[in-house]
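Please read through the structure below; I'll follow up with questions.
Now for subunit A:
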Amino acid sequence: MTFPWLTFLGLLPILGGLLLLLPMGKGAARLLGLGFALATLAVGLGVAGLYAAGADLAVQVPWIRAFGAWWALDVDGMGLAMVLMTVVLTPLVMLAEWQPPAGRWSAQVFFALVLMLQGLSLFVFMANDVVLFYLFFEATLIPTYFLIVGFGGPRRRYAAVKFLLFSLAGGLIMLASVVGLFAISASQGAPSYLVADLAQLSIDGHVGRWLMVGFLIAFIIKAPMVPLHTWLPDAAEHSTPGTATLLVGVLDKIGTFGMIKFCLGLFPEASLWATPFMVWFAVVSILWGAFGAIGSRNLMRLVAYTSVSHFGFMVLGIYAFTQASLSGSIFYMLNHGFSTAAMFLVVGYLAKRRGSYDIEAFGGVQKVAPVAAGLLLVSGLSALSLPGMSTFVSEFMVITGTWSRYPVVTAVSMIGVVLAAVYVLRMYQRTMTGPVTDATATHFTGRDLTGLERAIMVPILGVLLFLGFVPAPAAQLVEPTAQAILAHVGVTDPAPVVKGAK
Partner candidate 1 sequence: MNTALLPLVTGSEVTFWIVAPLAVLGALGLVLSRRAVYAALSMAVSMIALAVLYASLGAPFLAMTQIIVYTGAVMMMFLFVLMMVGIDTPDSAVETLKAQRPLAVLMGVGLAALLFFGIGGAVHYAPATVIEANAEFGGNVEGLANLMFGRYVFVFELAAALLIVAAVGAMLLSHHQRVTPKLGQREQAVERMKAYADAGEHPGTLPNSGVYATTNAIGAPALLPDGSIAEKSVSRTLVLRGAAVDPLPLTRLTSQTFAAIEAVTEDEADE
Partner candidate 2 sequence: MMNPENYLILSALLFAIGAVGVLVRRNALVAFMCVELMLNACNLAFVAGSHITGVLDGQVVAFFVMVVAAAEVVVGLAIIVSIYKTRRSTSVDDANLLKL
Partner candidate 3 sequence: MILFETIAEPVVATGMFTWAWTMIAVPAVVAGVLLLAGKLSDAWGHLLATAAVLWSFAIAVCLFGHQLFADAGSRAVVAPLYSWFSVGEWSFEVGLLVDQLSILFAMLITGVGSLIHIYSIGYMAHDERRRRFFAYLNLFIAAMLLLVLANNYLVLFVGWEGVGLASFLLISFWQHKPSAAAAGTKAFVMNRVGDLGMLAAIASMLAMFGSSSFTDVNAGAHGLAPQWATMIGLFLLLAACGKSAQVPLQAWLLDAMEGPTPVSALIHAATMVTAGVYLVVRSHAVFETSPAAQLAVVVVATVTLLAGAWIGTSQDDIKKVLAGSTMSQIGYMMLAAGIGPAGYAFAIFHLLTHGFFKANMFLGAGSVMHGMNDDVNMRHYGALSTAMKWTFGTFAMGYLAIIGFPLFAGYFSKDHIIEAAFAQNTFIGICALIGAGITAFYMTRLMLMTFFGEKRWQPGVHPHESPRVMTIPLVILAVASVVSGLVMNNWIQEWLEPAVGNHAHEVSLVPTPVGMATMGIVAAGVVISYLVFGRGSIPVKAPATNNPITLAGRNVLFGDQVNDALFVTPATAVAAAVDATDARGIDKAADSSADAFAGLSTQVRRLETGYVRSYALTMLGGVLFVGVVLILSQLG
């Protein structure tokens, strides 16, 4: 039997997190945490290498025979993209939060929780068994809850409980569907929760729709889509930038990830049935999130709302069922992780100096801290999908892919593209430009970003720029997943209308 790399990959950070709960010095704890994160990064890259070399990484061990639950892990292109995003972002978040806000829990606890969250998220992205997925899906809530409640802003308790309740409500509905799957699987022979086995069942009709809706609601809450999104701005506003990065960049991806892997993968017919609804739903999210961002008076809320808008684009791409849009959505998931990370972390740097997230509290920062302002602008440009940034490629794929099927819907959704420019640049204008205010002069003069802070931004923006100019590797990584899903659903791309043009 070959070495179970995927199990190792997920267990390594969890082990590190547990180890960090032992009493030890603050310096040692942080270094140890970072060490584990870097080791996980190395293993993650190794896994990517093995995947590229065509190795069979799947792990499949019987777990609970009575249910037909398996300890089954595997990665496809989409899973690997998410895994890579997670392992890259975690050490960066650690470095950015090297000094969590004073007076709360210790940095050691923060690092431990981050590691556990990382491990659990990795298992979520690798799980190839519905029960296993559900288990880790719910388990990620625990470290996240403590990350918010332990390190956030003044109303962190409210935000944490809200986050937990929304997520648990979704998880509960999903649990009902998971149980329902067992009933169906058992009625057709030996019960099995393996995704591959369940996909063979082709659960159609009313039953399939109800089960799909159960999964979908959980994912809608997770990915947040309007109107179940209000937990996200609160959670982002009242947590630290690092937590917000992991929450929005990594955890929320489970929503769209799940839609593709489970809603489309297990219930193709029901997913097609839900398409008209979901497409408009996505458009509402896009516009709603954009307007919410425009109306935000708090930087963290603003970034959170931009994410609501971006998730709308991902969902739109998923339910457009074309190769371009679906590949674009998956690619968008990857890019959005880095883009939001950039936004949250720069906002965090600014707030660390200013002591406030209020847009009103800033003004004229560009003059005294040009590097901070420049990085905020570049991060913002990635959020508004400027060509040259990888976010553009993915948004372009989603828009053009969707257009070929639903031109009107796409046209409405494209208003979000303009609104993106409005919210990003208005925020930049109000915070960074104009005359230097007194507060800015006090807090920012001579306190531009430190070397470490700049270094953290280098890989994030580097990925965004590199994939912006050379998106082919990422596109090739995610396209097989999209192809497989579309083949499974049984949909083909619309052919060009004008024949023989090419």
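Regarding selection, all candidates are chains of the complex that A comes from, given by their letters.
Following the convention adopted for this analysis, a contact is a pair of C-beta atoms (placed from the backbone, for glycine too) under 8 Å apart; a residue touches a chain by one contact, two chains touch by 3 or more; residues count from 1.
All values reported here derive from a predicted model rather than from experimental measurement.
Judged by that same contact rule, which candidate in 1, 2 or 3 sits against subunit A in the complex?
Candidate in contact with subunit A: 3, the rest do not touch it.
Please output the residues of subunit A touching candidate 3 within their complex, sorted ascending.
162, 165-166, 227, 229-231, 233-234, 288, 291-292, 294-296, 322-324, 327-328, 364, 366-367, 374, 381, 386-388, 392-393, 396-397, 399-401, 403-404, 407, 410-411, 414-415, 417-419, 421-422, 425-426, 428-429, 432-436, 471-472, 475, 479, 493-502
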